[in-house]
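Reviewing the structure listed below.
What you see is the complex with one protein chain gone and the rest in place.
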Amino acid sequence: MPFDFELITEKLQKAVKSIKSDDSLHHERVDKLIDFYKKTDPQTIEQKRNEGNHKWLAAKFLDNNATIYDPKQIPQDYRVIAVDGSHIDVDRHSPIKCVVLNIGTVIFTYGSNPSAILKSSPLTYIGDSELHIFDSNSTSRSPLQGNLMGVKRAVMELSFLADTLENYADGTPTLALIDGSLILWSILGEQEYVIDQLLQGQFLEQLDRIKKLSDKKVILASYLSYPDTSDVTNSLRICLCNEHCSNNNPCKEGCSLVSGIRDRDIFIKYLPDNARSSLFQSTSNVIEKYYTEEYGINFYYLNIFGEIARIELPNWTANNPDLLELSHSLIIDQCNKGLGYPVSVMESHEQAVINTTDRENFKMLLDRLLAQQGINYNTSQKDRSKKYRWV
Amino acid sequence: MKNQNPIAEIIESSTKSLIVQCYELYQAPKLGTLIKTLDDPSIIGIVFNVFTEPLDPSRRPIARGPFKNEPEKLYEDNPHLSLLFRTQAEIFILGHVDQLKTYIYELPLLPAKIHTGISLLDEEEILAFTNTRAFLELLIEGLDIITEEIFSISIRRISGYHNDAEKFLHDTGKDVAGNFHHDQQKLISLLRKLGRGPINE
Partner (left out) sequence: MSSTEIKQKIGTLVGGSLSAGLEIRLDPEYSVENLYVGDGITIDGREKRYFGIISDMLLQSSDSSLRSFPPSSSDFFVTSILSGTSAFTILKISLQLAVSLDSNFDEFDQLGLDNSSFGPATTVPPHFSPVYRATSKDYTEIFGSEDEHHGWIGTPKGRDEEVKINLDLEQLIKRSNGVFGKTGTGKTFLTRVLLSEIIKKNLGVNLIFDMHRDYSDSVNDESGKKIHSLKQLFPSKVEVMSLGKSFNKGQVRPDAEIMVSYSDLEVQDIEILSETLNLTSAGLLAAHALDRSYGEKWLGIFLNMEPSEDKENINSLSAAAERTGQLYTVLHTLWRRLEILKKFEFLQQNPAEESIKRIFTSLERGKHVILDFGSHQSNETAYILVTSLITRRIYERWAEQDNQLIIAIEEAHKFLNSEVASQTIFGTIAREMRKWKVTLLVVDQRPSGIDAEVLSQLGTKFIHQLEDNRDIDSILAGSSRDLRSVVSTLAPKQQALVIGHALPMPVVIDVRSNDTLTNFINPEKTATEIINIERDNDDLFGEKNE
């Protein structure tokens, strides 16, 4: 049935009005927070963070506070390799269970010998054995679908990235870009054996392959546009908050001040165009528990075309000032070419995407193959009722 | 077997016309040139439209300028762009080769196969194909589709291969005149175009 808009509109209107009135207060609070950030030194923040028994995800401040870094000149010759993935999920109703994962890879070379390669590589996972993670110690198994399929996808993206980097790394500064984050958030909540196999086994193995190429000027980074993250404001909050506050009675100086303010709100206010913030380190549980110190992930924020983006780097890259510098300027260049978004990430996404027509064609292919073998399958009633929408 | 190097590939095919995708971006056969399909029976046609469009029709190009440098630098600075577009040409069919290897100035009974390559006719083939007035029949019939501008460009190109280019243009003008009784002004404008003389490049 169509939406009954009348019932919803009223509540939306009220909410929109309150945003507007909150706006000016919001600006004042952000300014205050920035002031605090600028005048507080990182050690103080770090100390407070370690002491506290808060549960917030708070970033470790590595740099001098509030330093602004402008991008430097990019080298004449450089390369970008970006990877993205997309998948067709399992059809519950089909007698043949399969998943198609499409990895899009792009390799752009700039400078004296410009060239470009666009490709997509489909991977199929068919049948029970391929579509589950099995616990070797018990009969437990987890199906590769939904969230877990997303994790598997992230692993395969990194794997393709590593493959390509190994083929192309030749000393030319090479930016290896991934959309989103280097931190495998979605693995939290999965079974231990899953985490063990997928993260510690496969994901970190790929990271390691890439790490080995760092002397060949390979810069691994992830790009997240308009991030919702608050690990920097959370650290500031820890400093400001007194320990007696609660949700029902938030402290004025700390939590009320910081409430609703995200990292991007702060940095957009004082980072000029194309400049980056100082470096931070992620203290996510995933990293502390599973990545270990060897594969720590650092990050900084960047002002691109009036919008904040979060760039994550593995620590071996962030610790190398040249590579850190290159990550900044090369990403800026990619965003210029992509009119606000890294063109390589955009194109790798285009290569990965499986559009509706392709999805339907795939389904028809399956149907035809089944029919050729004489297997006539009927979808479930629910499926049919969704598909045909009859009166 | 001369000139067998394909420069483009058929991606749409009918008995009246073809659409081919050129192997090199922006490298298409010129308007009004004669091409042949590289299969059996070979089909002969004339290029009447060349266009470039994105490979993915849902991704439309947006303006990137204004440019401080030359626009060609854009392709150098963004090497992936050349991979996102394709240049295509529309071909109007003028005849085909029969089993006896003679030119038949009629439409083929079946369309050419998709993915067949096409190449340009060489000088010998052009002269052989256009040595009789019959080749004009389908060309004149298709004036509405290929437009008078392309018609005159193609005749002017072909005339450059004949010994007496002016006579070729003149004779073609006479043949065309017979088809335009109701619209002399249109005929005059077409004849003026033909009168510009042979094209030799």
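Brief remarks follow.
The letters A and B name the chains in turn, as written, and every chain counts its residues from 1.
By our rule, a residue touches a chain if its C-beta (ideal position, glycine included) is under 8 Å from a C-beta of that chain, and two chains touch if they have at least 3 such contacts.
Worth saying up front: this structure is predicted, and the values here are computed from it rather than measured.
Put simply, the missing chain touches B once the whole complex is considered.
If you put the hidden chain back, the residue from B:16, B:86 or B:170 that touches it is B:170.
From the options B:98, B:124 or B:183, the residue with contact to the chain not on display is B:183.
On the side of chain B, the interface with the absent chain consists of residues 169-170, 173-174, 177-178, 180-185, 187-188, 191-192, 194-195, using the contact rule stated above.
The working rule: only the chains that are shown with their structure count from here on.
Per-chain Cα centroids separate chain A from chain B by 50 Å.
Interface residues of chain A facing chain B in the complex, by the touch rule stated above, are 106, 108-110, 114-118, 337, 339, 343-344, 347, 350. Of all residues in chain B, those touching chain A in their complex are 56, 59, 62, 64, 76-84.
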